[in-house]
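Shown here: the complex without one of its protein chains, the others still in place.
In order of appearance the chains are A, B, C, D and E, and numbering begins at 1 in each one.
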Amino acid sequence: MSDNVQLIPGNSLITATPEEGRMLAIKMSRLIIKATQPDAAIREKLRPVYAEDPAMLIAIGQTVAIEFATIAAANKYWVK
Amino acid sequence: MSDNVQLIPGNSLITATPEEGRMLAIKMSRLIIKATQPDAAIREKLRPVYAEDPAMLIAIGQTVAIEFATIAAANKYWVK
Amino acid sequence: MSDNVQLIPGNSLITATPEEGRMLAIKMSRLIIKATQPDAAIREKLRPVYAEDPAMLIAIGQTVAIEFATIAAANKYWVK
Amino acid sequence: MSDNVQLIPGNSLITATPEEGRMLAIKMSRLIIKATQPDAAIREKLRPVYAEDPAMLIAIGQTVAIEFATIAAANKYWVK
Amino acid sequence: MSDNVQLIPGNSLITATPEEGRMLAIKMSRLIIKATQPDAAIREKLRPVYAEDPAMLIAIGQTVAIEFATIAAANKYWVK
Partner (left out) sequence: MSDNVQLIPGNSLITATPEEGRMLAIKMSRLIIKATQPDAAIREKLRPVYAEDPAMLIAIGQTVAIEFATIAAANKYWVK
């Protein structure tokens, strides 16, 4: 892990809207991959592999869904 | 990620019924794939691959189940 | 997705008993696959593939377990 | 799915102890496989396949863990 | 399943510390595999397979994470 990677932009799970919560979930899941594989050149090489592989795209969707569950709970589902 | 993709239709997790919550879960899981692979032509090419692969269909089902868990909690399970 | 598929029979997560909740979890997980692959002939062709593949049977079990967690919470675990 | 399969022994998630809750989780996960593949002869044939495949054994463990999470919550973690 | 396997050491999810909770999660996940494959000789044969396979090591990590979530909730996260 590179200690230099910021893992949660803004260092907060709180967002103004569900849409922003969803964007945060995507970013957080990508930053874990960045922390595990800090070499940008290798990550660039892997991108077309997963982006054209339906099983990997589905797995990315599962990961984002799990991250989003946490963010949504933190925001009490954005219900007022 | 394409910044132009809307990730949650209506920008809300609240739905009138469980059925609509389920439809939202399906849409949200698809929009993550769209955000990860913004090229519609490639997505079209991948569709028959996963739609005829039982393991991938099951994995899609898992993803929707996870998304739905969050939506159902947000709606307090639609119990009055 | 076919818009004609009903995704939650009865449009409710509430069931009289845990057993019925379990049956609902199975149905809900199957209806997602039906929504993703609306062609009944293709689904019929896939059935013997997953029904004789232990890894896929286990994955189906995981999906049902996740759906059931939501249904059980909705029913407050059927505890009186 | 065979309609004759009982999916939850005793039709209750409540158990006297964590150990019994764990046994229920194992049974519930197996009954989903039985409901999906009702042919006992085929299930017998599959048993040695998954029982000697470490990846499948791990996946079974994941499924039981998910079932157990629901049972443990139903029993308020057996804390008095 | 061997009925002789104890599935939860001490028959309780309560531990003194997070570290002990983590150890319990590891033990509980292993005991499911022991219950599914009671033959110690076969389990010994499988050990080097998963212990040198990164995908399986990651899957073991996922299983322990799920078990630990339940244990942590049971212990109210060890917060006083």
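Quick notes on this one:
Here is the rule we go by: a residue touches a chain if its C-beta (ideal position, glycine included) is under 8 Å from a C-beta of that chain, and two chains touch if they have at least 3 such contacts.
Model, not experiment: these values are computed from the prediction.
The missing chain, though absent from the view, touches A, E when the full complex is examined. When the missing chain is restored to the complex, the residue among E:I8, E:I32, E:L46 or E:I66 that touches it is E:I66. Although one chain is not displayed, chain E still touches it through residues 17-19, 22-23, 26, 50-52, 54-55, 57-62, 64-66, 68-69, 72-73, 77-79.
Although one chain is not shown, part of chain A still touches it, namely residues 1, 6-8, 11-14, 28-29, 32-33, 35-37, 42, 46, 49-50, 53, 55-56, 59-60, 62-63, 66-67, 69-70, 73-74.
What we mean here is this: only the chains that are shown with their structure count from here on.
By the residue-number overlap criterion, the interface of chain C with chain D counts as different, with under half of its numbers used by both chains. Chain geometry summary: the mean Cα position of chain B and that of chain D are 27 Å apart.
Inter-chain centre distance (chain B to chain E, centres taken as mean C-alpha positions): 32 Å. Centroid to centroid, with C-alpha atoms defining each point, chain C and chain D lie 16 Å apart.
Chain contacts here run in a simple line, from one end chain through to the other with no loop closing. By the contact rule set out at the top, the touching chain pairs are A-B, B-C, C-D, D-E.
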